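Following this message is one structure expressed as structure tokens.
All protein chains but one are shown at their positions in the complex.
In order of appearance the chains are A, B and C, and numbering begins at 1 in each one.
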Amino acid sequence: MSSVTQNEPEKLTKKALKADHPTWCPGCGDFTVLACFFKVLEELQIPHENICTIAGIGCSSRFPYFVNSHGLHFIHGRALPLATGVSLSRPDLHVFAFGGDGDGFSIGGNHLEHCARKNPNLTYVIMDNFVYGLTKKQTSPTSPIGFQSKTDPNGAMDMPVNPMKKLVASGASFIARTHSNQVKHMTEMFSRAIKHKGFSVIEVLSECTMFYKGAFDDGNPRKGGTFEIIDEKTGDGSDEDMERHDISSETEAYALADLQYPGKFGVFYKKERASKNDLEQNLIKSGQEKSGDLDAKKLIAARFKAMR
Amino acid sequence: MSSVTQNEPEKLTKKALKADHPTWCPGCGDFTVLACFFKVLEELQIPHENICTIAGIGCSSRFPYFVNSHGLHFIHGRALPLATGVSLSRPDLHVFAFGGDGDGFSIGGNHLEHCARKNPNLTYVIMDNFVYGLTKKQTSPTSPIGFQSKTDPNGAMDMPVNPMKKLVASGASFIARTHSNQVKHMTEMFSRAIKHKGFSVIEVLSECTMFYKGAFDDGNPRKGGTFEIIDEKTGDGSDEDMERHDISSETEAYALADLQYPGKFGVFYKKERASKNDLEQNLIKSGQEKSGDLDAKKLIAARFKAMR
Amino acid sequence: MSLLAKKSASANGSNDIKDAVIRLAGNSQDGIQTVGGFLARLAGRSAQEVMTYMTIPSTISGGASIFQVRIGSGEVLSPGDEADFLIAFYQDSYENHLSSLKEGGVCLYDSDHVEPDTSDKRFTFVGVPMTSTTVEAIGGSARDRGKNIFVLGLLTKLFELERNKLVKIIESQFKRKHESVLRNAMLAFDSGYAYETGDVLSQSYAFEPGEAVEDNRITTDGNTALTYGLLAAGVRYGAGYPITPWSSIMETLRTELPKYGGTFIQSEDELAAISSAIGFAYAGHIAVTGSSGPGLSLKMEALGYACMAELPLVIVNVQRGGPSTGLPTSVEQSDLMQAIYGSHGDSPRVILAPKDVEDCYYIAIEACRIAKKYSTPVIILTDQSLSSRIEAFPEPDISDVKEPTLDLQMQPSEFRPYPLDSQTKHAPPGTKMAEGKYPVVTGLEHDEWGHPSSNPELHQEMTNRRRDKIKQLASSLSKLEIYGESEGDVLLIGWGSTWGPIREAVDYAKRNNQKVSSIHLRHIHPMPNGIDEIIENFNKAIVVEMNDEGLYGYGQLATLLRARYSNPKILCLTKTNGLGFKISEILEGIKNA
Partner (left out) sequence: MSLLAKKSASANGSNDIKDAVIRLAGNSQDGIQTVGGFLARLAGRSAQEVMTYMTIPSTISGGASIFQVRIGSGEVLSPGDEADFLIAFYQDSYENHLSSLKEGGVCLYDSDHVEPDTSDKRFTFVGVPMTSTTVEAIGGSARDRGKNIFVLGLLTKLFELERNKLVKIIESQFKRKHESVLRNAMLAFDSGYAYETGDVLSQSYAFEPGEAVEDNRITTDGNTALTYGLLAAGVRYGAGYPITPWSSIMETLRTELPKYGGTFIQSEDELAAISSAIGFAYAGHIAVTGSSGPGLSLKMEALGYACMAELPLVIVNVQRGGPSTGLPTSVEQSDLMQAIYGSHGDSPRVILAPKDVEDCYYIAIEACRIAKKYSTPVIILTDQSLSSRIEAFPEPDISDVKEPTLDLQMQPSEFRPYPLDSQTKHAPPGTKMAEGKYPVVTGLEHDEWGHPSSNPELHQEMTNRRRDKIKQLASSLSKLEIYGESEGDVLLIGWGSTWGPIREAVDYAKRNNQKVSSIHLRHIHPMPNGIDEIIENFNKAIVVEMNDEGLYGYGQLATLLRARYSNPKILCLTKTNGLGFKISEILEGIKNA
């Protein structure tokens, strides 16, 4: 046994959060996502042992190896149902899921949708690079039409998924969009997402320098693009405020998602509604009350009696 | 060999289309869906051998047994990717898929979404009864909050899927909603869907008399409900026309889907865009042109030469 | 050939019987399952052995259905090859089921619907206008409902069943409904009880007093027993997706778990269900998921993950007729190989199978024990026949039922979840780590700390380690008991629900001076050691199972045994007609082997 005393909680530092050096390619957008995650955790000072980082499979999904926290690297596309299990049974934890566009919108698309409507307490970050990175350049569900990949050497043809539309329609209760080159904005989004109760999801445009270089230059002012931030309604009653985006309006969020690429960045939608965790806890409460708060042994005994 | 001469195409009649007597419960909404399908096929006079009826698993998914046409009863939730394979490789066929809300929105939810964006030529009818019928009354993804099922004896708690929102956001190119008690309306929707090029999908509210009696009375005038039909824009430039629903507008369709239950019925959205069949055919055309329209033997020979 | 106990004329004039098989044949709406259930429960409360069996029609509601109940004073091990009594509600019930009636048996039919061929002298026919008498008794409003309870009254009289006990059971069943329901039921019951069957059945039958001794017996079906086994073992979390015949387990868990402070979630599909269950397991709980055939196939990838990451998990597979959608309401044991080998790669795991309804309870407890101790997925292979069949058995001792706890004790700096030299041990999230280094759980090959590595030797060592841990379990299992003599001509080997028919076959064969014994495997993978030594003392070992003989002539367990022991004595008797083994089929198999 180590003799280190762990009773007084130590301050959580970036250094303590760093694990393996990422195996990502130099310049990969995912590096800043990681840095930003460290920063936000440091700000929020979540107890170290209560951070839980979960991912599917993909370059982006190697995330848990690079964070020194309890973590799990699962199979392709199923991180969310797994994270749901962790969250529902462990209210003491802060559960984070990370993954790519293939993991989240292709093989995992259905889980994302059902997770969104069920609203468990967890934060999901999709590092969207519009391509399959780990398997070396196939078309992803977010690849734009015309993108030349190994599976579409003449250019992608299928209409891509619109992540924001999908999320809004699925009923996710916190939806934001950011860009891995915009660290400040990304940090703000992460921080707001984590504070949200229920299912919060952030799409981060995160460049794959290896297989889709320059994909997001249009959203990067340093590369000549524009990074237009959503102007949120403040409720100050002013005229300008009327024009601003109401993050509580689903139809406004949907309209915002309909903008031409690169679109706008920021919080598209936020709604407070009962989380799956709350709903199941209520069920437990009323179930236990109704059955007279019996312990397991008494509950089973009563049942057996009825079976006589 | 039978001596029947099949050269002059026979007129397609309801009688010829009837197969086994349905095993559905008396009063099940699915009966009228079947009757309506017969009627529309009779109207459209599609060559009998070119009708292909495909389904997953569920009460509603037993459909292919009740239609005398080429048919396939597949596994739970995967009828659409199967139907896509049939459609893409057989432009001579009319491909129909049928299924329930569990089959289509729960286990099959991701396939529906990707099928919608890829837009293969086929028509999909979802017989939505807000419950799992075949497995005898569990909560379905469309069960409203409070619905008491065997898996939610205290009432369903999760926010249900909104089928129209899901379909609009997924990019389906023809989306309609009807009610199995409104045979005329349903027939019109079927007929328009079948004529649409690309992926057309219809949600039919179809009562499960066994496990969710009265679920759709609110949409049935004979049961005291209202059946409000979507007033489609005619383009006549009149003032009233301004108020009408523009079926080519995705955001209008989304707003329509946001109405309180029972909502409106009719075509929510319709857009002409290249079908997956067209896209793949173009690829074939340009591929064959570029390679000099060689036959298989020559293509392989050329490739082998390059491997020497 | 009658395998069943014979009626013997007794002192009091009534025919005392040890054992009777009663088959009710009608439609599924007729409530024949309710009657069967009442009879089963009565038998349970009367120290009688009981076993039921039913078929479910392929139509969604309605359609022909039977419910068979076997009640005996001795041990009742199978639902019975042939019926002593057939109760036929309709003409087609009569036509389709007369062949299941034993020669000399009684056909009791609803004369309002059935016109039997009474010239058939093999049987005794008794016509009762069940429908009209019931309508008369409870008034026209109830239409054809209540006929089942009428028949129950009739049987109560016929078999001199304990009327008071039965009435109590009926009352407790209907007490939560509107009182008119109970009133009508009692009217129907009394009318049946009072019905005079006349001359033909003048001698009535009565059971000998039962042999079963325990006071506290409970009567329930296999799925319910299994579910309470899970609860008793401390399962508080689970996830599933409905499918017949698994659904009733998840429905009960979803209904019951909140009372225990737990949660069962209905997932969008089976892939999500097992993923959430693995999430629960990773979070430090003992979790359950389950399904039947098709759903199990969908769980194979994630199940392989649980083997690789070595997470404790219980997976229930209520086997049904396969392949594919197959025969969803028939019985089969054809998922054994998949349970062992269904995931890609070498992914060792544990397979258990219950032998009867009672064992469904204990096997669930054993599954949880193994899952926790060896940090491994454990698959329970039960089946469609056990799922809904009702049996009475001694109330389990629950004195050591404890509330499960979550172990979040701080882990020392040398913590290794996958030590090459000892047991797997996870540190669930929330655990403080002495050195501040947190573990990652992965499906990639990994080192002792759980860290991914593609080092060749390590992959070899870890593969060995995952296999050897299951071999350790094998050597901890107690030797199999032999039913019958420990040497002889034929050794029958069984697993799962063939237990009963095999025992009866052994009993019968022994009565006929054949040297037949049997062994039964509850632990299928790994199987206990020492089976070879048992086989040694017999001329033939016949593995009796409800699956196909495969390309080379051997059923699934037979294949495993032959591969392990390379003993050509190991033969097999298989069937795949969706029905359980008849005793006569096993005896025939012994003859032909």
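Criterion: contacts are C-beta pairs under 8 Å (C-beta built on N, C-alpha and C of every residue); 3 or more make two chains touch, one makes a residue touch a chain.
Everything quoted here is computed from the prediction, not taken from an experiment.
Chemist: Among the options B:Thr32, B:Thr84, B:Thr123 or B:Ser140, which residue touches the chain absent from this view?
Modeler: Selected residue, touching the omitted chain: B:Thr84.
Chemist: Can you say which of A:Ser69, A:Thr84 or A:Thr139 touches the chain missing from this structure?
Modeler: A:Thr139
Chemist: Of C:Val181, C:Ala434 or C:Ile470, which sits in contact with the chain we cannot see?
Modeler: Going through C:Val181, C:Ala434 or C:Ile470 one by one, C:Ile470 is the residue touching the chain not shown.
Chemist: On chain B, where is the contact patch with the chain that was removed from view?
Modeler: Missing-chain contacts on chain B: residues 1-2, 4, 6, 10, 16, 19, 48-52, 64-65, 68-75, 78, 81-90, 92-93, 110-111, 114, 280, 283-284, 286-288, 290-291, 294-297, 299-301, 303-304, 306-308.
Chemist: Which residue numbers on chain A touch the omitted chain?
Modeler: 23-25, 28, 57, 59, 73, 75-77, 106-107, 109, 132-136, 138-139, 141, 150-153, 210
Chemist: Using the document's contact rule, name the residues of chain C that touch the chain not shown here.
Modeler: Looking at chain C, the ones touching the missing chain are residues 58, 271, 293-294, 296-298, 300-301, 304-305, 307-309, 317, 319, 321-330, 332, 334-335, 337-338, 340-348, 442-445, 452, 454, 456-457, 459-460, 463-464, 467, 470-471, 474, 525-526, 547-552, 554, 558-560, 562-564, 566-568, 570, 575-579.
Everything that follows uses one rule, which is that only the chains that are shown with their structure count from here on.
Chemist: How many angstrom lie between the centres of chain B and chain C, each centre taken as the mean Cα position?
Modeler: Distance between chain centres, rounded to whole Å: 40 Å.
Chemist: Which integer distance in Å separates the CA centroid of chain A from that of chain C?
Modeler: 43
Chemist: Chain A to chain B: how many Å between their CA centres?
Modeler: 32
Chemist: In chain C, what residues contact two or more other chains?
Modeler: 268-269
Chemist: For chain B, jot down the residues that touch at least 2 other chains.
Modeler: 106-107, 109, 141
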